[in-house]
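Removed: one protein chain of the complex. Kept in place: all other protein chains.
The chains carry the letters A and B, assigned in the order they are written, with residues numbered from 1 in each.
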Amino acid sequence: MPETTPQMVRITIDGMTVNVPKGTLVIEAARRVGVMIPHFCYHPKLKPDANCRMCLVEIEKMPKLQTACSTPVDEGMNVRTATTVVDDAHKSVLEFILANHPLDCPVCDQGGKCDLQDFSHQYTAASRFVETKRIFQKEYFSPLIETQMNRCVQCLRCVRYCDEVMDVKALAPVGRGTMTEIKYFGSHPLDCEFCGGCVQICPVGAITSRLSMYEYRPWMLKRAETICGYCGDGCQITVQTKGQELIEVNSAHGAGRNNGDLCARGFFGFHAATDPHRLTHPLIRRDGVLVQTTWEEALEYVAARVGEIKAAHGGQTFGGLISGRCTNEDLYLFQKFLRMAVGTNNIDSSARYGHVNGLHAMQLVQGTHRWTVTFDDILDADVLILVGTNITETNPITGLKVKEAVKKRRATLMTIESLEPVVDTMSNIANLSHHHFRIPTDDTHHAILGLVKAVVEQNLTQPDLAQRHPAYLNAVTSALQQTSWQDLQAATGIEPDSFMRAAKVAAGARRVVILAGQLLLRSEHGYNGCVTLLDLLLLTGKLDSPGCGFAPLAEENNDQGAVEMGTVTEFLPGVRPVAGGADRERIAKQWNGDLPTDRGASLIEMLDRAHTGSLKAMFIVGENPVGSLPATIHAERSLRNLDLLVCQELFLTETAALAHVVLPVASSMEKHGTFTNTEGHVQAVRPSIEPVGESRPDWEVFSALSILLDSPMEYAESKEILKEIRSLIPDYGSLGPTPLPAKVDRSAMDRYLTVGYQRDLTTRYQPKVRASRPDGTVRLELAQSLFHSGKLSTRSKGLLQVEGSGRLRINPLDAARFALSDGDRVRLSSTSGEMTTEVKIMERVPQGTAWFPYHFGQTAVRLFECAIDPITQVPSFRTATVSIMKVA
Amino acid sequence: MLKDKYGKEIEEILSRYPVKRSALIPLLYVAQRDQGYVTESAMHEIAHLLKLTPPQVYETITFYTMFNLKPMGKFHIQVCKSLMCALVGSDTVIEWIKAKLRIAPGESTADGLFSLSVVECLAACGTAPMMQINDDYYEQLTENKLDRILADLRSIGTSPLKSGPFMWPEPLNVER
Partner (left out) sequence: MPQHELILLKNMMQPGYTGSLADYEKTGGYQALRNTLGKIAPPDVTAMVRKSGLRGRGGAGFPTGVKWGFLPKDYQGPRYLCCNADESEPGTFKDRQLMERDPHQVLEGIVLACYAIGAETAYIYIRGEMVLGSKILEQAIGEARVAGYIGKNILGTGINADVWVHRGAGAYICGEETALLESLEGKRGLPRVKPPFPATHGLYNKPTVVNNVETLANLPHIINRGPEWFAAIGSPPKSTGTRVFCVSGHVKRPGNYEIPMGMTVRELVYEHAGGMRSDKPMKAFIPGGASAPFLTPAHLDVKLDFEHVAAAGSMLGSGGVTVMEEGTSIVWAALRLMEFFYHESCGKCSPCREGSSWLVQTLRRILARRGRMEDLETLSDLCKNIAGRTVCAFGDAAVAPIQSTLKHWRQEYVDLINEAEVANLIRLEPAGRH
């Protein structure tokens, strides 16, 4: 596809002349010269439908008035929007639209932000309508969405959004003529993705959010622009508040990386911060129980204990674990505090659960730790390869980009997923896929191998690779020769031919983006799989081509920031190795002290050391290893062994309950800072409410402790920390608009091609045959749910109304096999443990597999074994074999 | 399941169209023939067959007047009330049927035999007044004819008074 600059045409609007690309809609061209043409049904995200007829304008040489929203401009067009004829038309259309519209603005939740209200004022519309208005029966729509169909102006923006943008199609215009109303289908409440798109896009008050009904008027609210704290997509949100009350979240069209689109978590999940169970005071353990205390006492106690333990055993007996939900400023100061004030490299964060797998792979092969592509490259891609990511649930907004690329820009989509492609009222990316490799999650890496093998066997490798790096190519080729198609087919159930065809398409395309998700990153083969995917790009010559790249998706909002801030044991800020070199010197100099020299421990090692007694104290910030790690890790036993456990938390988690001191901290709704999204975009977080109770931002705690420990790290506000971060990491130089993506470091790539690949090539290319599952069992997988993110969202009243508890999702055929129906209770048992739960039948779950949402997984994790990646130290516990038994 | 009962017919219908969704209306007719109306489970099944969401089936079905979403009488009487029929007495026909069956438009008789609807033009204006009962047209109605038709339906389930291939006026030399 050659890049063509669009042909420009010259047109006149109300006497003003503009040059715009040919094909621009008149309504958009007018907007450019500041002429706002009134409209209801038009929305830049949707295909023109021209149904409201509000936007009529005069166009010279056309006999009738034309709809500006559906008419593309053409050379020499002369548009008039302010003549009496046009004004008359606008008035008359408004009169029609108002005919059946109730005059209930005073009690309407849209009041004050309603297009219809605005236009009515503008045209001082007085309706001559004296007949009876239509009345619809009130219907219960859903716990989150309220409809008032009497107010509907039938612009169908909601229905069109649900179809064209979300690809969900949960809303139906029902009936015909004036009696058309928007409904869902079936004898149950609306059952959809709850992205809130219909609420946001409705120009009147026909569809509103139930979370904020009748409580406020828009002008009474305060607004804060900030970043959603749930997933790594990093959506921009506007949080509206009244005092300390969170009222509503929305996102303006055009705003942020999400362009105003949100998912259920972003739109309906904002109440977590004000959950009544928030910790509001510091707690200290006295006589075995946690009791309320003051900040002074708590901090002094902690400082004193740290001093004693450090004096007795040394800094390396300390460890720290922090959540990737904290701001960069919190993360940065945490590791600086541990490294400088305490003196240890035993640092880890939630990025360890999987995100580091992708980053280590990128470091090895391309010498960067960031995407070399952006969301815009996803939109522009010719081929998109999704691997192990139920993307519409884990990273819904990146998922939207994929949908747009496929639906509107004709990208070819390949998916290596376990999803069954079934159509229902929740997106299922497999439905859009052109090459769907439906394989069990454990076999994801086998499918990757299949693709690479198909590339090599069909000679689709980049020609000069053979000349420049023959050893690499030979090694890969001969490793693949050991791998037979029979084995791959046995593991994946996919015919070689399918791999061949997909490989041809991918290799022949110009812009190829590979997106890897949690199902790969958090799996046993996470790291290997990522390196092999990078091999795929290398072999086809795409790794360093423009518009191509490998993009691991961050599950937690700031996993990327966590690694870049140095809150993993192996990296200093800027993802510099702890081990040594110029960077280490530079950082030490900047910090004005000596960096600890030990090879630090990662999460699982820290827990092991705590168990054996060589780790004495831990700071745990926003993480809950007791609740999230499988039983075999024995996190609780290890933590109980510590002489000092300090937790900073929003809620009293299982882990915090073991602590000696618990410090209440502010959520991201209550503080300033920055988050780095999955594509490496650094974005500003701003508070919408005051810190709840006595809580404080995490960084303030580290700063206060550092002073008490005599190595003061003082900052007046988080901005000063950011300034320091900037001086160390150039990537943090600017906030805001699309950053230039990172570039492949050619020397690193060459290093990989000459030596780097050798480390584990043969093991990577060796298919591991899985033991077959015994009859009567299913493969249990911990899955992501669209309605939750981590555990935080399970504190949000809105989301709990859609999904209030974890239920075991199984395929109808399995349900039949075990004689189960929706809602039945079952007991699951594995060799490691057992649990009981309820069943939810879902056709998209592959046969033989059951999914349990890990957000409710405290009891479920017991069933899993844990495997540790020898290179990246990632603990993986995503699949288990369980038997199912119905219980009363 | 429709698929079990009408598998072959469904396949044949699907084969006529390059895009599955086109088979929606034909399949809804199959479902309606089966039960007299389109059930919720039929809509689910059809959605599944055509890879549509159930709301997509629902929005289509509710746009058209010929699909019933609830059970109907065995004989669905639809009398045209548009101007051309009204000019020559369709209102009388409606009153007559209302009186005979003691039901208003939109209702069904208690024995489940008849449902009455008043509809718009059915393309038989030259032979008005007219009505349609299930698949058949009855034209040039008179009170007499109406009585006979209702009686026939009750006794033999159909009526010889229904229209054959349409032609009006008939050629002069053909006796009627």
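Going forward, contacts are C-beta pairs under 8 Å (C-beta built on N, C-alpha and C of every residue); 3 or more make two chains touch, one makes a residue touch a chain.
These figures come from a predicted structure and were not determined experimentally.
When the full complex is taken into account, the listed residue touching the unshown chain is B:A128, out of B:M72, B:A128 or B:L146.
The missing chain, though absent from the display, is touched by one residue of B:L50, B:I77, B:L116 or B:I149; that residue is B:L50. Considering A:T12, A:S92 or A:Q766, the position touching the chain not shown turns out to be A:S92 (whole complex).
Although one chain is not shown, part of chain B still touches it, namely residues 16, 18-26, 28-29, 50, 59-60, 63-67, 81-84, 86-88, 120-128, 132, 135-137, 163-169, 171-174. Listed for chain A, the residues touching the missing chain in the whole complex are 48-54, 56, 64-65, 67, 70, 89, 92-93, 95-97, 99-100, 128-129, 131-132, 134, 153-154, 173, 175-180.
One rule holds in what follows: only the chains that are shown with their structure count from here on.
Residue ranges on chain B touching chain A, taken from their complex, read 40, 43, 47-48, 51-59, 62-63.
Against chain B, in their complex, chain A makes its touches with residues 168-176, 183-187, 423-425, 431.
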